[in-house]
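Of the protein chains in this complex, one is absent; all others appear in place.
Every chain is named by a letter (A and B) in the order it is written, and numbering of its residues begins at 1.
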Amino acid sequence: MPAFLLPDLGEGLTEAEIVTWRVQVGDTVTVDQGIVEVETAKALVEVPVPFGGRVTELHGKPGDVLAVGEPLVTVETVTGFAEPGVVTPAAGAGDAGDTAQSGSVLIGYGTSPGRRRRRRRTPSPAVIPAPGAADAQPAPEPVAAPADPGPAAVDGRVAVASPVIRQLARDAGVDLTTLRGSGRGGLITRQDVDAVISARSAENSSGAEPVPAVPTVSGHAGGTRIPIRGARKAVADKLSRSRREIPEATVWVDADATELLAVRAALNGAGSGPRISILALLSRFTVLALSRYPELNARIEGDEIVLSPSVHLGFAAQTDRGLVVPVVREAQGLTLEQLAVAVAGHTLRAREGRLGPAELTGGTFTVNNYGVFGVDGSAAIINHPEVAILGIGRIIERPWVVGGAIVSRHLTQLTLAFDHRVCDGGTAGGFLRFIADCVESPAKALRHL
Amino acid sequence: MLPTETPLTLLDADGRAVPSAGLDMPADDVLVALHRHMVLARRFDTQAMALTKQGRLAVYPSARGQEASEIGAVLALRRADWLFPTYRDSMAVVCRGVDPVEVLTLLRGDWHCGYDPYVHRVAPQCTPLATNAPHAVGLAHAARLKGEDSVALVMLGDGATSEGDTHAALNFAAVWQAPVVFFVQNNGYAISVPLAKQTAAPSLAHKGIGYGIPGVLVDGNDAAAVYAAVRRAVTSAAAGGGPVLIEALTYRVEAHTNADDATRYRDTAEVDGWLARDPLARLRLHLAGRGLLDESAVAGLDAEAEAQAAALRERMNTDTAADPADLCRYVYAEQTQSLHWQQRELAWELAAAEEPR
Partner (left out) sequence: MTAVAETGARSQVTPATVTMAAALNRALADALREDDSVLVFGEDVGTLGGVFRVTDGLAAEFGEARVFDTPLSEAGIAGTAIGMAMNGLRPVIEMQFDAFAYPAFEQITSHLAKMHNRTRGRVALPVVIRIPYGGGIGGVEHHCDSSEAYYAHTAGLRVVTPATPGDAYALLRQAIECPDPVIFLEPKRRYWSKEAAVLEPGGPGLDRAVVRRAGRDVTLIAYGGTLATALEAADAAAEDGRSVEVVDLRSLSPFDDETVTASVRRTGRAVVVHEASRFCGYGAEVAARLSEQCFHYLEAPVLRVTGFDIPYPPPHLEEFHLPGVDRILDAIDSLQWQETAAKAGA
């Protein structure tokens, strides 16, 4: 006994209100006879029943609101054979309230609520972009992977699961051609690369070599490769240029820093303010000296030596990222204390990687305290486009002659590498001597302040 | 070349024959056939509307009230001629001989065209207005090139005559002197837009002169006149007389489709006025008055119409026959590799959907 379900009617309809029944239970109806008037959002609509017979049940009374797809009337067909019940294609009473449906539209059935939503989650291999290799297997067998890598490299290139992983391998110096990929078709996965990296670091930690390992010069694959990139590359380029372009000479002198240490201790006594470092003192002396020997605070442009009116003092700082040279601008205008604060601050920020471009460029002279490395002298490389670099080594006790007697003094070695195009040995020596005098007798430096 | 001031007619409102210059009253058997097909067409139309209300068709644009034009035009075609219908001309296509279920395939939503155009020489039902007009011209011209005696009749609405394709088709047809009959059913409205907003021309038939095409204005609710006018045009075109533009004045009694609310743009009084000028009643009066139709004949026709409607209901009250695998078919003469893969994607999706959760 078929039930006639409320079909989609006018636009905007998810439901309709029964207004008037044109038939009652027991009536005989014929096909397409209008049996009920319902009200939609737009108008009053008369609904014809699609089969004939005797009405056995009316599924609502006037005023009731039925949703699309709910039974409207049940008819016992008189012909004896069951006419197929009419099911509206867009039945979906449950979702009617949520995603508003349109009802039949001017040119179509109207919107319908989403069909089956989720099914068992076996991913469709067919969603993978069209394969290059022919696939002889019928659906739904898995299809060939898009890049069809195969176990062997193609012209040295292997298939890696993603650019990110390829980069990961590159950064870690992993040779992809030596890997067996565990992904489909031999695809190299992140796990494959990670495995190599962690295996290698396990080896390294058991060995004596510090990280990063010095690349071995070996002719076969298997030596550690550390790419020169980023900051390291920038420094390498600059140093190479310095060596290429600058005809460099070096002068050095041993200096008695005993008094310097005493002055430093006095300066840093209790309650005295920001800590004054050796580097700060050296920097202050340097600024003084450069005012006397301005040709060392210059750069070469073409055929000209261009003297810089300001001293933008760079100092070498060692960080996790490598060598960094922060620049204290207008150092000539800073007191010793201000210089010390600037140097300390820049160093801290350098270690944290927070220096901006203004603090990393534009230097006119560089000071280098390599004594922290435990060495005495250094034929330092000039920081192009500067023309000189001053270095100070360890301050350690050594035998010295004072007043004809051998005594133990705190000695240090000062080194000046200079661009011989801008000055000769006299200037360089004079500069260095001046610095050395300041170091040996800081009090005398007061004359020049 | 200009149309007459008043529409040509052969039957007055009461079904009495009136003389008409240039139009010959069809023979008795033709008149009887016109009537029979109009009865069947109206019953078909009503049934289709009911099926739509029951959700068996996505949409049904009714031609109720236009039976005389629909049937009169089609019966005037010869076997070898071609019909270019629009989405509203289901009656005409059924009358031409296409299986009603196939005719309704488009509107049911199983496929875009349910029949083989070559079997009954009916082009697929055309939705974008007036785009079928150039097709008709091309096909007719090709027939001439091939030496075939075949005339193309393209159906247009009043709204369609505003589209650029109508202009192009009329012009090409005239320049080529192609054997085309442009049959414009002016039913008063293009959805909601009335004729007054569609054109400022004295009549749509007047548009022919601009192309050098004779325009004919005919009473579209007079089946005899429609038949005679189309017959004359077909004969003339077939003999090399070139294209003809016929405007049949009629009225779209129902709304644009089942989901349109016509009360928004026209009065029921206007509709009632046209209902009173029922083309079917008019012809019936004439036939009855001439003793060509009696009550038992009418009863017989009604029974025949009912039987056809019942058969249609039974066939339409089944679930859809649309096959998802058809989606990637017929796009090209030979399925491309890419579409082959997409078909497999689809097959996989369908299979996966069948799996138990």
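Just so we're on the same page, contacts are C-beta pairs under 8 Å (C-beta built on N, C-alpha and C of every residue); 3 or more make two chains touch, one makes a residue touch a chain.
Please read these numbers as outputs of a predicted model, since none were measured by experiment.
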Omitted-chain contact residue, chosen from B:108, B:121 or B:313
B:108
Hidden-chain contact residue, picked from the options B:127, B:177 or B:308
B:127
May I ask which residue of A:19, A:172, A:195 or A:253 touches the chain that does not appear here?
A:195
Among B:32, B:238, B:298 or B:339, contact with the omitted chain is made only by B:339
Give the residue, chosen from B:142, B:239 or B:322, that touches the chain omitted from the document.
B:322
Residues of chain B (touch criterion as defined above) contacting the omitted chain
58-59, 87, 106-112, 127-129, 159-160, 162-165, 190-193, 197-199, 260, 264-265, 320, 322, 324, 326-328, 331, 338-339, 342, 346, 349-350, 352-353
Could I get the residues of chain A that touch the absent chain, sorted low to high?
11-12, 89-90, 99-102, 105-112, 114-119, 121, 123-125, 127-129, 146, 161-165, 167, 183-184, 187, 189-191, 194-195, 198
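Operating definition for what follows: only the chains that are shown with their structure count from here on.
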Please compute the C-alpha centroid of chain A, do the same for chain B, then give the distance between them in whole Å.
67
Taking the complex as given, what residues does chain B use to touch chain A?
46-47, 50-56, 58-59, 109, 256-261, 263, 310, 313, 317-318, 320, 337-338, 341, 344-345, 347-349, 351-353, 355-357
Where on chain A is chain B touching in the complex?
7-11, 31-32, 42-43, 47-48, 50, 83-84, 86-90, 103-109, 116, 118-120, 122, 124-127, 130-131, 139-140
